[in-house]
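Below is one structure, written out as structure tokens, with a few remarks after it.
The complex is shown incomplete by one protein chain, all other protein chains being positioned as in the whole.
Lettered A and B in written order, each chain numbered from 1.
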Amino acid sequence: MTSAASTETIVRARRRVNGIAPIIGLGLVGLLVVWLAVNFEKAPALFVKALLIGITNGSVYALVALGYTLVYGILELINFAHGDVFMLGGMMSATLMLSVFHIGSGESALSLWPALLASLAISMVFCGILNASIEKVAYRPLRRAPRVAPLITAIAMSFILQNVAIAWKGPNYISLPINILPHGVVFSIGRNTYTWDALIVVLLTAPVLVALVWLVQYTKQGKAMRATAQDREAAAMMGIDVNRTISFTFLIAGGLAGAAGLIYSVYFTSIRFDQGFQLGLFAFTAAVLGGIGNLPGAVLGALFIGLTQSFNNTLGWHAPGSDWTQSIVFSILILILVFRPEGILGERTPEGG
Amino acid sequence: MGSELWRRIFALPGAARWAVLARVGVTEDAWKAWPVMYRRAVVAVLVGLVALVVLAPFSGIDLAAVYTWIVFAVLFVPPWERIPRVGKFIPALGMLAVVVAYPYYADKLYTLPILGAFPDVHTGVVMLIYAMMALGLNVVVGYAGLLDLGYVAFYAIGAYSAAWFASQQFAGQNPDGSAKHSFHFLAIGIDPTLGGIHLTPWLLLVVGGVFAALIGMLIGLPTLRLRGDYLAIVTLGFGEILPQVARNGDSLFGQNITNGPQGIVPLDTLGFGNTLHRVLGLPANYQIAPNGDSLYFWTAIVLVLITLFCSLRLRASRLGRAWVAIREDETAASAMGIPLMRTKTLAYAIGAFFGGVAGAYFAIFTSSANPDSFQLNFSVFVLVMVILGGMGNVWGVLVGAAFLAYLDQAGLANTGAWLSDHLGLNLDVPKYEFGIYGVMLLVMMLFRPHGLIPEARRKMEFEHGVHDEPLYDEMGDDAHVAGASH
Partner (left out) sequence: MKKRIRFGIPLAVIVGAALVVVGVATATSSRSHSASVLPTSSCAKLQYGGSGSPQYIIPSDLPLQGSSRTQTVEMTKAIAYTFKQAGYKAGKYTVGYQSCDDSTAQAGKWDPAKCAANVGNYVRDKSVIGVIGTFNSGCVELEIPIANRASLGYASPANTYDGLTQVQPGVTSAGEPGKYYPTGKRNYVRVVAADINQGTADAILLKQKKITSVYILNDKEAYGLGVANDMRNGSKANGLKIAGFAAWDPKAASYQDLATKIQSSGAKAVYLGGLECENGGKLIKDLRAGLGASFLMEAPDGFSSFKDTVAHAGDASAGMIISIAGQPFAKLGKSGKAFAAAFGKSIGLKAKDVNPYSNYAATAALTMLKAVANSDGTRASVTANLFKTSFADSPIGAFKLNKNGDTNAAPISFYTIKGGQAVFTTLINPAKK
């Protein structure tokens, strides 16, 4: 279906973009490095603190970004509802922790951990099933439709889930006690302390990532996922149950959102119906930044977004400040999509296709 | 348009349904032998009866519904289209007359079941403005098939350009508190010494549109080469950045550009000034005229008509056909010599233009530009209008826009009140507005993706699939598109 004329125009267009992109990119990176260096020199303690905050927040984004990237990898669909699945997971865990397990602040480890793990499991299963059902209801019937169709149903699902949350929990923030996770000091640098709750967040993300990479790279199911992502028809001919594989992918992505939801609600301790969408967009930015479809890339991208946010909000020397965080993150998204849609980690299509 | 619309709305029996009808003694041949007018009258009566049976239990026989039915029948039952030359315009002109006369009978209409009273004239203006926006977005989404999730940005640009040039925003301040700058050009209804820039709001409608179109091109040039879903995300990003800029714009590099979260109020009002009022009898100043809302209503009708005319002409033009070609198969379109970038950018700029005009008019109408009005929700809201009505079909989009605007302004609140009055449900219906829209979007996309009043061509695309995979996605993604095409 390719024709010489159009290929040529497009190749020319791409080449032109590729010509400017590295220069602008390098310029921006250079400015960024200078800015960071000056800020570090001016206030090292502040810088370190911002770094630690950024890594922790980035870890939460990473869990959500992984879900985006998994789904995009297999269906090439931006699942706008993913952020809202995550939000419902957060509300579910908050309800479990508060009303079912009656966890307050400063619980002993003996009562905390079983409740935490049980909530984690329930939230993951809940979100996994929710996400897979969304796929079945809203995306599967539209696989043959023009591409905008599933995007529109994704937006629709996102609004529906937000309203489910409003109906369930009302339009206000729901709040958890502040000290559910232990707040003991792990280490301190100068006046800055790093506490256990932040470490737990980071420590939860790492194994999830490893497990996920293992699942995608080394298991039979993972192989099926990669095959489906590359060529749905050929995969079907090879005897792979494509529908089951896609459902499984949504299940896994939803499970990740559920885990993120639990961590969010116990670590950040405040959640509202519309926070999923916003965080989802940030996580999507992270996924795009790392090269959408690329699992380690999503984590790196998420850390980058987390750091951008905390540096911008915290540092004193020529930082635009928290008024502009949202604009900065979305500017990154637009710049990356325009100049380097394959993301920083390079691969042109998911799974090296 | 009459018979076409007629056929779409009433969906005259298809082959499969004749078998059922034959049992009650109506055969296809006998039916077709009837004069067209009788046939339509029968269908109109049947539709009316169905409506009656459905609606009567809620509110009894409603006179407004009866009027609507009668007007509709008069406009569509007689075969007006057979009158040579002028005939085909009669139903359209009749509809227009009904709409133009609305301010005169709006308060005499009876309440609808569940949805409550017919909209007042003020709500009518809002409905028309939203219709104009929806028509603009329809050019982008419906004609060219580009999903724009940040359309509200153009609306904002239009609103702020009107606000800048028709308010005291740039008056500056002398040490004694008086205004430093003052520039007036044909502005009416204000003190000629008032500080700030005051151009005539008529000009600002165009300025708002042009600004929005320029920004649209600026955004479009780098982003329109992206594939469809990336484009959606980029536009969404712009739609999120712009309100923040408006919110933070009270100290942008030390300058107060947008007046921050307070927004810019009040704006100058529309009008023709005293001279034209004396000579031609045109209203001097809308805001102090006793029928101000009606004046805004009629002006909005003119704007919508212009938009409608442009939409229809564009659709039939070479450019319009190029958009459809791109929408259906970018690669093939490009191969046929359609310049992709220019064509897409034009769609984007034209859509933005109408959004900008709508924004400027809305700002003048409400006398304010406020960052709160420009959220993602609003972009989606306009998108629902386009999709509900039928992407690409201007009539469908008009109906969709008017209906949703009415729901937003009054319908949902009235529904909630009705539910609590009649069923004792204490349900805050408006709270779930976007959930309701979400369900609408979902149901529409799943069961009637071409909209309530679809464009024939769109319907075909949704039924048979298209090649909408852009080529720059060169790495052999074609395989799964193959599944999508036939």
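Here is the rule we use: a contact is a pair of C-beta atoms (placed from the backbone, for glycine too) under 8 Å apart; a residue touches a chain by one contact, two chains touch by 3 or more.
Keep in mind that what you see is a predicted model, and the values were worked out from it rather than measured.
One chain is not depicted; across the entire complex it touches A, B. Interface note for the absent chain: among A:43, A:167 or A:344, the touching residue is A:43.
Among B:43, B:205, B:410 or B:445, only B:410 touches the chain that is left out of the view.
Considering the full assembly, B:292 is the residue among B:201, B:292 or B:355 that touches the omitted chain. Where chain B meets the omitted chain, the residues involved are 35, 37-38, 41, 63, 66-67, 70-71, 73-74, 77-79, 82-83, 108, 110, 116-117, 119-120, 122-123, 126, 167-169, 171-173, 177, 179, 190-191, 195-196, 247-248, 250, 256, 259-263, 265-266, 287-288, 290, 292-293, 362, 365-368, 370, 372-373, 377-378, 381, 408-410, 412-414, 417, 428-434. Interface residues of chain A facing the missing partner chain: 43, 45-46, 49-50, 53, 57, 60, 105, 171-173, 175, 177-178, 264, 268-270, 272, 274-275, 278-279, 309-310, 313-314, 316, 321-323, 325-326.
Here is the rule we use: only the chains that are shown with their structure count from here on.
Centre-to-centre spacing of chain A and chain B amounts to 35 Å, using the average Cα coordinate of each chain. Remark: chain B residues 141, 145, 147, 149, 222-223, 225-226, 228-230, 232-234, 236-238, 240-241, 244-245, 247-248, 327, 331-332, 334-335, 337, 340-341, 380, 383, 387, 431-432, 434-442, 445-446, 449, 461-462, 465-469, 471-473, 475-480, 482-484 touch chain A in the complex. Residues 1-3, 5-7, 9-10, 13-14, 17, 76-78, 137-138, 141-149, 151-153, 155-160, 162-164, 166-167, 171, 231-234, 281, 284, 288, 323-324, 326-327, 330-331, 333-334, 337-338, 341, 348-349, 353 of chain A are the ones touching chain B in the complex.
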